[in-house]
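Note that one protein chain is taken out, while the other chains of the complex remain in position.
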Amino acid sequence: MTNNAASELTLQAVPSWMPAFLVAPMIGGLSLADLIALVVLLLFVLNFVMIEIWMERKVAGHIQLRRGPLHVGPHGSLQSPADVLKLLTKEDLTPVAADPIVFPMAPYLVFVPVFLTFLVIPWGPLVLFGNFVIRPFDLGLVYMVAIPAMQGIGLVMAGWSSGNKYSLLGSARVVAQLISYELPMVIALLGVAMMAESLNLTTIVESQMKQGWNVFLQPIGFLVFFLATMSEMSRAPFDIAVAESEIVGGPFVEYSGMRWGMFYLAEFAAVCLNSALSTALFLGGWELFPGSRALGLGWISDQFGLLFFMGKMIVLVLIIQWARFALPRLRIDQLMDFAWKFLLPAGFVNFILTAILQVFGFVPFAIGIGLTLAFAAVLLATYQARRSPSTVALIRTAAAAAVPTSQGVGLPV
Amino acid sequence: MRGVLGGFLQTLKSFLTKPVTRLYPYEKPPLEARFMGAPSLLWDDAVDEVVCVACNICARSCPDDCITLTGDKYTDGKTNKKNIIKDYFIDLGRCSYCGICVEVCPFDANEMSPHFELSTYDRMTLVYDKDQLIEIGRGVTRRTGKPEPVGPLPGILDPSTYR
Partner (left out) sequence: MAIATSIDMLREPVPSVAEERNLETVEMTINMGPQHPSTHGVFRMVLTLEGERVKNVQSHIGYLHRGAEKLGESGDLEGYRKAMITLDRTDYLSSLLNEHAYVMAVEKLAGISVPERAEYIRVILGEITRINSHCMFYGAFGADAGATTPYMYAFALREEIQQLFEAVGGARMFPNYYRAGGLREDVPQDFVRRVQAIVDRALYAFDDFDNLITANEIFLSRTRGLGILDQTRALDLGVSGPLLRATGLPYDVRRSEPYSIYDRFAFDVPIGTTGDCYERYLIRLEEMRQSIRIIEQALKDLPAGPTMGNAPKALRPPKGEAYVRIENSRGDFGVYLVSDGKSSAPYRVKYRSPCFVNLQSLNDMVIGTYIADAVVALGSIDIVLGEVDR
């Protein structure tokens, strides 16, 4: 797929789902259709984030034997709009020690890159509307890696300008984390690009409909990508950058009101974004189920694809939220170890396996998978053998065998 | 891996069980018979006056020194009291709801009432005077020292709600 157009950043100026009369008038390089699309996208993101926050609070509540929001609206569903109203009316404090220019700027630099990345997501088709995608760049994959990485700058600005040591620590952690996890993420994406022979996200989805979903062809790649993005957006168990129990919120410590709300928005928009990307890159985008085209059911996806895309995305969002309440947090060195010692090699394995599949065909690929599994099993067995016996068992036996200490062993009072 | 999956399964399990939350302001908690809320003064319905004889024992026994009372000579002659209270204040902001004042009262003149919703914007309103203390003590009977009837288990203790 190396045509001339792909080598430069081509902007497909015509969103396919807009009527032509809207596309014609151009205002400063943007057509009216573009502006409408942007507004629609912004509204979608903001609304989805609100729903997502409500979902997360409900999930958290029920996991923790609570009920979550309950009173504003049916089942508390209007809690998030109410919170936004509260944040908007709250006083916007700037600490004395904070930098007066950088401090207010940081929240935008965190939110805007996330929002911009939504431009390339192929949402899928819907009857009467056609295919929803705002900018089907040919370099979409590169764009979606490059733009969210700018978030790091915003977070560092926030942490540094707050004039608070906790935020400083938090922003230092953010940098370390972003840089470490960028790498495995990109390596995992190499496999995707190789399979589709394209960097265009729409093409990637369409190629998955022909070849099978990437999640089945490169499960390791999916795992690496999913975990790496989870870490990139600082979600538990990788949330060391905000870690309330250690550095009480990291870069956001000093923010209040809607500025803080922007960070919150960006965090949840990133969850939405990364779920959408995982859906598009690995879960077959808007296809109903793998191989539906071969069964002659392709028309369902072609008509209602958007809904399936959203459905898959919401499932991923739920999984991300679930993990937050099921797992403790990693420590910073363990986080780095996880990126460099596990995700990166796994990403390379995936890369090689995909290359084998692409060049030599299915049989060597299957052999490769088998070898990988065998190797993983050997590694696991060595680890198990070297592990000391379970401490739980040790404590139980020791408890039963313990001879009560004689009266003599007292403690200095 | 096993432990991480275990965590996921456990949270799934608790996701599917019934929440234990009680919706407090709408759903009052089941108060036990011995619940100790704010101390109150008891009213003697037979002679239509307070039981208290202003002996000051409760004030002297209170660990937080939150009871202040003054007595008057009793002249009504309905009972054989020598004194009756003129003023009786309890600073519920300082009270630790320990029940000692009730325990030491030799005349069974007070009891811990079930009154516990004391949130206020002004802590001076927490200084309850005689009338307020009598008010929250209405309908309360002297229980301390006597066993109460067996009731059903409160719902939250029922293990079946948890399984």
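List of remarks:
Labels for the chains are A and B, by order of writing; each one numbers its residues from 1.
Definition applied: contacts are C-beta pairs under 8 Å (C-beta built on N, C-alpha and C of every residue); 3 or more make two chains touch, one makes a residue touch a chain.
Source: prediction; values computed, not measured.
For the omitted chain, the shown partners it touches in the full complex are A, B.
Contact with the chain that does not appear here is found for just one residue of A:Ala60, A:Ala355 or A:Ile369, A:Ala60. Shown as candidates are A:Ala243, A:Ala270 or A:Leu288; the residue that touches the absent chain is A:Ala243. The chain not shown here touches chain A at positions 60, 63-66, 165-166, 168-169, 236-237, 239-240, 243-248, 324-334, 391-392, 394-396, 398-400, 402-407, 409-413. One chain of the complex is left out; on chain B, the residues touching it are 1-4, 6-7, 9-11, 13-14, 20, 31-36, 57, 60-61, 63-64, 96-100, 103-104, 112, 144-145, 147-151, 153-154, 156-159, 162-163.
FYI, only the chains that are shown with their structure count from here on.
In terms of their C-alpha centroids, the spacing between chain A and chain B amounts to 52 Å.
Contact residues on chain B toward chain A in their complex (touch as defined above): 4, 7-8, 10-12, 14-15, 17, 19-21, 23.
Taken together, the chain A residues at the contact with chain B in this complex read 59, 61-67, 70, 322-323, 325-327.
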